[in-house]
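For this depiction, one protein chain was excluded, whereas all remaining protein chains were kept in their positions.
Letters A and B mark the chains as written, and numbering starts fresh at 1 in each.
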Amino acid sequence: MNLPTLESINLLAVLPVLIVFGWTLVLLVIDLFIPSGRKYWTAWLGILGLLGAAVALAVRFIDARGAAVTAFDGMLTVDGFSLFLQAIFILTAVIGILLALDFLPRHKIERGEYYILLLFTTGGMMIMSMAADLIVVFLALELLSIPLYILTGFARPRADSEEAAMKYFLLGAFASGFLVFGIALTYGGTGTTSLVGVFNQLAEGEPSRDLALVGMALILVGFGFKVAAVPFHMWTPDVYQGAPTPVTAFMSVGAKAGGFAALMRILIVAMPAVGEAWGMLVAILAMLTMILGNVVAIAQRNIKRMLAYSSIAHAGYILVAVSAAQRPEDAPLAVSAAIFYLLTYAFTNLGAFGVVLAVEREDGSGNLLEDFAGLGRSKPVLAAIMTLFMLSLTGMPVSAGLVGKFFVFQAAINASVGNPWILAAAIVGIVTSVISAFYYIRIILIMYMQEGEPQVVLKPALTVALALTALATLILGIIPAPVFQLAKDALLTLVG
Amino acid sequence: MIPLHWFLLVAAGMFCLGLFGVLIRRNVVAILMSIELMLNAVNLNLVAFWRYLAPEHINGQMFAVFVFAVAAAEVSVGLALIISIYRNRDDVNAGDLNLLKW
Partner (left out) sequence: MSLTPLHAIFALMSLFTVGGAVGVVLNRNLIYAAMYLVLSLFGIAGLFILLEAPFLAAVQILVYVGAISVLITITVMVTRCVFCKEPPPRQLTLVAVMAALVMVTLGFVIMTRFGGLTPAADVPADSIEQLGVAFVNPQAYLVPFEVASILLLGALIGAIFIARDDLPRDEEAVGGDDHA
C-alpha cells in the first residue's frame, strides 16, 4: 500500500468546507454554554465561521486562478465551478442565518440547533459541489437533506410545520432511493463509482451503456425531486408553505443549488457520451416545469405557495441551461449561465422571502397576498425593495433576473443548432417568462394600489439581509459583466 | 454458482415493490417501510455487482455499508417525526397522508 502524500490529499484545497465542519462541531459544544434566550450568540458565531470559510475560499480562488485539482485522491474535485458554487452556498447560509435571527425568538422557537443544522446542511452542499465520486454525491445529498427535514419541522408543535417536515422527509427519502438505485446500476454498468471512471467506461462505448442509461434516468428522477422539477414537484408547495419562512428561504435556494451542482457534475462531466439522451429528457422536464410552475402560480393566494411555484418555475429555467450543456463544446457557456442564474436567483429569492418575513405575523398568518396591501404607502422603502425582487424574478430590466435569463436563453439558442428540443425549451422559457409577469406584477399592484394596514416588523438583522440582497440584485442587474466573467472562468472540469 | 441475473432480478423486484408501496400506502410507517425495501434492493444490487464483476475491489461492499448508515439516519429522523406528530395530535390516523396529492 502506498503511503498517502500531502499533495494527493490536498487539504488546503478543501479548507473552506473543513472550516465549516470543524467550526460547527466546536459550536455544537459552545452552544451548550450559551443560555437559552441568548442563542443569537450561536448565530453570530456561526456567521463568523462562515466568514472564515469565505476568506479561505477567496484565498483559494486567488491562489488557484481557475486551475482544477483533486483532493483525497480523486474523491473531491476543487475546480472553478465548485468554488463559485461554494461561494453561493456560503452567501445563502449567511443570509439564511440573518433572516432567522429575529424570526426564531419572535415565534418562540429559538434554539441553538437551528444554526448547527443549518451549518451542517451548508457543509453538505459544499461537499456536493466538489463530489467526484458517486458515493460522495449520495452521502453529501443526504447530509444536505436530513438537517433540512428537521429544519422544516422546526416550528413544532405547529401542525403545518410538522406535516411539511413529514412530507418532505418521505418524498426526500423516496427520491434518494431512486438516486442510489440509479447509482448502483451505473456502478454495475461501468464497474466504478468515480466520475472519471464512469466517463472512461462510457467513452469506450461499452455494452454497459444500456444499464448506465437506466441508471442515468433514475439519477435524474432522484435529483428531479431535490430541485423540484415537474412531475416530481408535488411536495414543494406544502413544504414551502409549512416550513418556517427563513427555512423556506434557505432551502428554496440552497437545496436547489446543491441539487443542480451534483446533477450538472454527473451529467456533464461523467456522461457526455450519452448526452443526447439526457439532454432530451432534461429539456422535456424543463418545459413541463416551466409551464406548470408559472401557470399554477397564478392561482395562488398565499405568497409562500406562490413563491413555491415560482421556485419550481425557476428550476425549469436552470434545467434549460443544463439541457443546453449536452454537447461538450456547448457545455462551458451553458454551465456558466446556469451558475450565474443560480447566483441571481439566490439573492432575489432570499430577498423576496425576507420581505415576506417582515410582513408575517407571530401567529404564522400574514402570508396572504392581501396582507401586502398598502405596503407602498406605509413602508415605501420595503415596498420598493419588494418591487425590485418581483421585477427580478420576472426578468425585467435593471435587475439581476433579466441578466440571468438572458444568459440562459443565449446559451440555449447557441446550443440549439440541430437540436430542436433545446430550441423548444428556450421558446417555452421565453413565453412562460411573459406569463410569469402576471403574478409577480400582481403583488406590486396590490402593494401600491390597494388600501390596507400591513403590520411590519423590521429588526436590524433582517434589514441588513434585505439591504444586502437588494443591493446585489441591483448591482448584478446593472453591471453584470465582472461577475459573469467569474462564472465564465468557473469551469466544470474532469480531473482524476 | 447461481447466475448474476437472478440476484439482480430479485433486487429489481424488491425495488419495484417498494416503489409500489410508497405510492399506494397512506400510513407514514408503511411508507417508511417501503422506502426501506427500496434501499435494501440497492444493497442487494451493490453486493451482487461486487461479487460477480469486481470482487478484488472493495468499493461495492463499501458503498453498501454507507447505504446502511444513511438508512439508519433516515429511519431515526423519520420515526422521531412520526412520534412527535402523534404526540401532538393524539389521533390514530394522524400519520395518514396521501403523497400523490398534487
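Throughout what follows, a residue touches a chain if its C-beta (ideal position, glycine included) is under 8 Å from a C-beta of that chain, and two chains touch if they have at least 3 such contacts.
Source: prediction; values computed, not measured.
Q: Could you run through the displayed chains and say which ones the absent chain touches?
A: Answer for the hidden chain's contacts among shown chains: A, B.
Q: Tell me which of A:D79, A:D102 or A:E142 is the one touching the absent chain.
A: Missing-chain contact among the listed residues: A:E142.
Q: For the chain not shown, which residue from A:P16, A:G96, A:G123 or A:G351 touches it across the whole complex?
A: Candidates A:P16, A:G96, A:G123 or A:G351; residue touching the omitted chain: A:G123.
Q: I need the residue numbers on chain B that touch the omitted chain, in ascending order.
A: Where chain B meets the chain not shown: residues 1-10, 12-21, 23-27, 29-30, 32-34, 36-37, 40, 43-44, 47-48, 50-56, 58-59, 61-62, 64-66, 68-77, 79-84, 86-87, 92-93, 95-96, 98, 100.
Q: Contacts of chain A with the missing chain: which residues?
A: 1-2, 4, 8-9, 21, 28, 31-36, 72-73, 75-76, 108, 111-113, 116-117, 120-121, 123-124, 127, 133, 135-136, 139-140, 142-143, 146-147, 149-150, 153, 156-157, 165, 185, 188-189, 207-208, 210-211, 214
FYI, only the chains that are shown with their structure count from here on.
Q: Could you grab the centroid distance between chain A and chain B? Build each centroid from C-alpha atoms only and quote it in angstrom.
A: 26
Q: Which of the residues in chain B come into contact with chain A in the complex?
A: 8, 15, 18-19, 22, 28, 31-32, 35, 38-39, 41-42, 45-46, 49, 53-54, 59-60, 62-63, 66-67, 70, 73-74, 77-78, 81-82, 84-85, 87-89, 97, 99-102
Q: Could you please specify the touching residues of chain A with respect to chain B in the complex?
A: 135, 138-139, 142, 146, 149-150, 153, 156-157, 159, 162-163, 165-167, 169-171, 173-174, 176-178, 180-181, 183-185, 187-188, 191-193, 234-235
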